[in-house]
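Apart from one protein chain that is not included, each protein chain of the complex appears where it belongs.
Per-chain numbering from 1; labels A, B and C assigned in written order.
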Amino acid sequence: MTDSKTGVWFVGARGSVATTATVGLAALVRGEAPPIGLVTESLGEGAFAAWDRLVVGGHDIRGGSLADSAAELERGRVLPPGYAERFADELADADARIRPGVTLGSGAAIERLGERGWVEPCDTPAEAVRRVAADLAAFREATAVERLVVVLLGSTEPPVDRDTLPPRWEELSATLGDPARCPLRPSSLYAIGAIEAGAAVVNFTPSLGAGCPAIDELARRRGVPHAGADGKTGETLLKATLAPMFAARNLKVDSWVGHNLLGNRDGAILADAQNKQAKVESKERLLAELLGYAPQSLVSIEPIESLGDWKTAWDHIHFRGFLGVPMTLQFTWQGSDSALAAPLVLDLARLADLALRRGESGALGELAAFFKSPVGDRPPHALADQMRVLKEWLAGGRPEA
Amino acid sequence: MTDSKTGVWFVGARGSVATTATVGLAALVRGEAPPIGLVTESLGEGAFAAWDRLVVGGHDIRGGSLADSAAELERGRVLPPGYAERFADELADADARIRPGVTLGSGAAIERLGERGWVEPCDTPAEAVRRVAADLAAFREATAVERLVVVLLGSTEPPVDRDTLPPRWEELSATLGDPARCPLRPSSLYAIGAIEAGAAVVNFTPSLGAGCPAIDELARRRGVPHAGADGKTGETLLKATLAPMFAARNLKVDSWVGHNLLGNRDGAILADAQNKQAKVESKERLLAELLGYAPQSLVSIEPIESLGDWKTAWDHIHFRGFLGVPMTLQFTWQGSDSALAAPLVLDLARLADLALRRGESGALGELAAFFKSPVGDRPPHALADQMRVLKEWLAGGRPEA
Amino acid sequence: MTDSKTGVWFVGARGSVATTATVGLAALVRGEAPPIGLVTESLGEGAFAAWDRLVVGGHDIRGGSLADSAAELERGRVLPPGYAERFADELADADARIRPGVTLGSGAAIERLGERGWVEPCDTPAEAVRRVAADLAAFREATAVERLVVVLLGSTEPPVDRDTLPPRWEELSATLGDPARCPLRPSSLYAIGAIEAGAAVVNFTPSLGAGCPAIDELARRRGVPHAGADGKTGETLLKATLAPMFAARNLKVDSWVGHNLLGNRDGAILADAQNKQAKVESKERLLAELLGYAPQSLVSIEPIESLGDWKTAWDHIHFRGFLGVPMTLQFTWQGSDSALAAPLVLDLARLADLALRRGESGALGELAAFFKSPVGDRPPHALADQMRVLKEWLAGGRPEA
Partner (left out) sequence: MTDSKTGVWFVGARGSVATTATVGLAALVRGEAPPIGLVTESLGEGAFAAWDRLVVGGHDIRGGSLADSAAELERGRVLPPGYAERFADELADADARIRPGVTLGSGAAIERLGERGWVEPCDTPAEAVRRVAADLAAFREATAVERLVVVLLGSTEPPVDRDTLPPRWEELSATLGDPARCPLRPSSLYAIGAIEAGAAVVNFTPSLGAGCPAIDELARRRGVPHAGADGKTGETLLKATLAPMFAARNLKVDSWVGHNLLGNRDGAILADAQNKQAKVESKERLLAELLGYAPQSLVSIEPIESLGDWKTAWDHIHFRGFLGVPMTLQFTWQGSDSALAAPLVLDLARLADLALRRGESGALGELAAFFKSPVGDRPPHALADQMRVLKEWLAGGRPEA
């Protein structure tokens, strides 16, 4: 526990997840929310920053207000009735600390979301990085927070071809001055700006963020940790849980089909095929890791407007048992995407803050339990193994690199 | 690996599980079955008896033949087409080694299954125990097996009031001469007879078997191990897999409802309310262990004739996430009960055989992964933990008691 | 269309269904509700009383207030956020017209619900009938309504043995003076009181109500119509829809299992085994009618507290196709019980009012589409047939008896 304050900076601060996290944090500070859904609350709270030590700020490319977002979530049955009003003051405070985001290189679907007159165009990636770092420095000064955690929560970007990325920071940084040569999208520019400002980076999205060797190198040099990618909130959480069962029983999975219906803004962005690509890849890789072979696999994400934030996943698992007899497991998962993600985001803010205090830097593979595509050196993929690694890390920190 | 032979004695030898195991073993010996569903095949085969070192025998209270049972399973889509005929010789051999079983104290539903003219009534529990031990001794002599594993696969018995059982073998054994005083049902008489004959005991049923202090004491004295109870093949396997996920994410499970439809003989026996009691209790205890609190829980097992051996479980899990928002997970599991159980039975025969060779005695809590209600001193309940304990046991054996 | 007013009297006026109907009616009158869920709105509104011509009153054995009930339904996500407050005036008006209900002969589970100090005990069924009729007469006078429809919405009563009921009104009425001889429960006493007061009776519950020859005779004599029983809102609606499909395709249904989870007060009452009996019987009869044979059938209703008003039904239909090959249809239905029932209740009030205006009397089999156990002479059971009959009745009325 520590008395000093930590800044939690949401990229996508007016989005559903960040809004739910901001309302939820206010409720936790006032003692009006049960600790449900918060992993850190069940892992020994002593180690972590108290809720009232966290100060929220962020970037967003959309205008509007946190109050509007909260009201919409209340209508959509994600926030309990009356919450938008009850925590109006805290929302207004946080809203005042939101700065215009960066859209350079984000692709057409995301750029359409950017509010004219609010978002200020940048000419080069380098300029975007500088602006992000400057916003963070100003936030740090204004709020007197000692440490900073930047959490990437923006819309899924079109994928980057990782094979063509320069492996060294020196080479990658040389491209920042020229938008035509720079392969990075905003998630990575935010990450670089954050690292330059001494912040830890948590990438809850499937976009690249800090997840390439060159940016990891920068983070190590600057002595800050980073974690990601792609928060594990629903169907993939179940995959990471169920696939080890089939492996443990030596049952042969022939096919695993997952259909995800989703109606919020995220769903709309994902409808843009290029952006969906990144998400689906992240979901499919897992099975081969957990089973030791690749069953026929199909993952779809489809925008169904009427569902709003309520993601519905249907998975059909066809497997063979003794003497080859075919059997079936199906599940349907119905959960509020934002209500599942928000507490994990608060958990990750606490965990990254802890890593900062401990002076750890580079990829935090120990936080693999939270992610679909965990960074780090061969992190485990089964949820039970990931939880064990997390607890060991909490207990003992990790050896110096 | 060892060259000596091991006898595998099924109690309920003509039932669906034992028949499937017997056919499957024959297929494995001939190299005609893939190792699907066999846990030991994925855990380093070297340690275990080769399939051709296992010799099958057993008790049953039903007449008929293994050939008939196999043909019925083929019609029911549990065995692949043609298997009953293809392995007719092996089935006939095993059938010739089946002896009449014991019904004393088994309750009305099970007694009705007993074939007149085949089952020979016993006057006292002591006589039943002696007959079981004598059958095993004769089997050992006739087949020249070095070790014996008795696997209890009989129908679920009405529950025994565990609180009234004498805790010491001396006291319990004193009741065996008098049916009116003896609280034991056949599963325990088989277990005692097996232990007296130096056999390891595996209880795949929810009945008592060797699972009480007095019989455990006997097993320790005789230097034989025992494991059980209640094979974990379907819905409970999923509970042991999924409940830790809710715990890991600190999601609050409000209710967990499970409805099981089943059409085979087991289903018919379970329709007898008294017998169902034992099964349902075994299924409900688990959640509180895994979650740390007891959600509202409901488990039904209903005999639906048309389903035959194809068990269908529907589970509805109602849970709350961040800020108390209610969410739902449902799953449907459709599997052949016998095809799920049979390979585990063969695994357990190998594992108990290994324990015999290692000279271990008493409750084998390390085999908890296979059971709904594992014996032993505080065995873990989460499947992932159970698998870790199993692997550690395989790697290192266990310290002398 | 008519300008005169009609009184709609809910028995169980503070229950979830009546409260939802009362709020919904207020919203319809103010033009603030879309006509979703209302059958009469899609059948040519011209024939029916306008919403602002309906005046709500009722009986209840519980104290509390409609305002409390509405607030609870809002928390339970049945009413949209803010509705309890928005329609507070209309709720208060209706609440002022609620009179204490009758508990004589309702069984222990329901009697426990009765509020002390509010419910006034009756000594005889005859006294209960007189009090009901007097309450209705007072309501008619106070509100100047021209016609009266009494809708039974109370908790499911323990079943009455229909075979022992006197078939003639003369005989049945002779028992009303003696509680020990009278076989009737409150639903029938309300019905008799209503008929004596010249009201139409709609029985939305599985209880007896007016559904026996003697009370039907009374209704015919008094010239009032009655309809029922047991509103068809969820699983049974699906049965009446799906079973004809299997019949049309000549697919052989081997088993139809339905499990219903429900958490509201109705669920709690149904947990009382005696009361559940009535409900389950009403649900099971249907299949044999629709298929022409009786498949193995199982229906359970289980109270799961966390679900509140949100009924979840899982049905598993096992059927055989060509050459006997087994196939499966499963469905899960998740709906708010009260939000499904309330618009049908308003529809039935309009339809019964129309029948009153037309001078029809006795059992309204033409309203079978709304009920699980329709009254009348061989009403159709398939939903499509029931809708056709309903439309024909609307178009042409029915011939004089």
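Note that a residue touches a chain if its C-beta (ideal position, glycine included) is under 8 Å from a C-beta of that chain, and two chains touch if they have at least 3 such contacts.
None of these values were measured; they are calculated from a predicted model.
One of C:Ala18, C:Ala84, C:Ala342 or C:Ala355 touches the chain omitted from the figure, and that residue is C:Ala342. Across A:Ala67, A:Val257, A:Ala288 or A:Leu394, the single residue that touches the chain missing here is A:Val257. The missing chain, though absent from the display, is touched by one residue of C:Gly44, C:Gly321 or C:Gly359; that residue is C:Gly321. Within the entire complex, the positions of chain C that touch the omitted partner chain are 20, 23-24, 27, 33-39, 41-42, 77-80, 83, 237-238, 241-242, 244-245, 247-252, 320-325, 327-336, 339-340, 342-343, 369, 382-385, 387. Counting over the whole complex, chain A has residues 254-255, 257, 259, 261, 296, 298, 300, 302, 304-307, 312, 314, 316, 318, 326, 328, 330, 332, 334 touching the chain that is not drawn. For chain B, the residues in touch with the chain missing from this view are 74-75, 77, 81-82, 332.
By definition in this document, only the chains that are shown with their structure count from here on.
Common neighbours of chain B and chain C, by the contact definition above: A.
After Cα superposition, the angle needed to carry chain A onto chain B is 180 degrees, rounded to a multiple of 5. One inter-chain figure worth recording: chain A and chain C are separated by 50 Å, centre to centre, where each centre is the mean of the chain's CA atoms. We define each chain's centre as the mean of its Cα atoms; on that basis chain A and chain B are separated by 45 Å.
Of all residues in chain A, those touching 2 or more other chains are 77, 332, listed in ascending order.
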